[in-house]
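With one protein chain removed, the remaining protein chains of the complex are shown where they sit.
Right, chain A next:
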């Protein structure tokens, strides 16, 4: 008996020398946390020498940012693996482990190029794309059919259909995210890009560049026109994702711009519009510069630069596991989170759980990142303020854009 105890003690000691504990932050939107817990258990079974603690985070991206700021600024080695919003890598880059040499280790060639680009800061890879997001258009196929409209390909077609149907049905035409917050920047980028405009390019301010200025003005003017002519309710200036979804899901709007997360909810059995809605790419702006555009969203995994070498190694193993094709499929099936690896979309399990992925794969492939900059939050703030003033009738599009150009230039210089 005594021998067994001694042996056990020795074994534990030997194991504890080789075993290591790492901490990972995680969101808890929808089924996200449950799915991750299951995945981490699988990982620990495969790697008995590594213990992973999951640290749940608030749902709001802003609140998570505030928490990360506290962790990173204090220099604590925990948490080791950080779940990062797609707009943060540039800001947090100095606090993250350089993963450039591990490009092949993670197999990043098979990922959407946009998602990898958004994690590359000054040529340095600082995080690995985990799941992605892009803006898409939700529409009421029953109403389009009823009034004989095709699925809109351009913003003008959307405008006409939305105006006509909303007046006849007594509902709203088109709801999107117009409150002054990060979501507005996402929507603005989509309008601007689809009209052939551009706000920042390669770190330079190009808002008032002759090449883009007219298209920028046209895009913002169009957003304003949606509200002024009642196609979008004046209330969109207070809408975030959930406010827009509530209106659309309640059957009170013809079109909605939102992220894919809304699809399972809109289509759930208890949803009033279940089976009546469909999704497609966001419309093109007017020719000749117009194109389809979707803003890139999503989350990435980075490693805390204050973690020890052993913790970094264990973290890399965990990340490689989580972004592997098998696990991306698992996440798509169990949490409805969109893979970043192209292969994962061809898997029959993914297709069965999310039949709509096939139609919008192009959207994800071509999703456009927001400006990559360590002062992103300041840039985004200026964009939000400028456009929100137009949408709330406090400024004309030209004046707002001129101001924006001036403010952004003073930020970037």
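The rule we apply is simple: a contact is a pair of C-beta atoms (placed from the backbone, for glycine too) under 8 Å apart; a residue touches a chain by one contact, two chains touch by 3 or more; residues count from 1.
Everything that follows uses one rule, which is that contacts and distances are computed from a predicted model.
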Hidden chain of the complex, named as in its UniProt record, picked from "Pimeloyl-CoA dehydrogenase small subunit", "ABC transporter permease", "Stage 0 sporulation protein A homolog" or "NADH-quinone oxidoreductase subunit H": "ABC transporter permease"
Which residue of A:99, A:247 or A:323 touches the chain not shown here: A:247
Per the touch definition above, residue among A:179, A:279 or A:319 touching the missing chain: A:179
For chain A, residues in touch with the removed chain: 65-66, 69, 72-73, 91-92, 94-95, 172, 178-181, 233-238, 243, 246-247, 252, 374-375, 377-378, 381, 388, 392, 394, 411
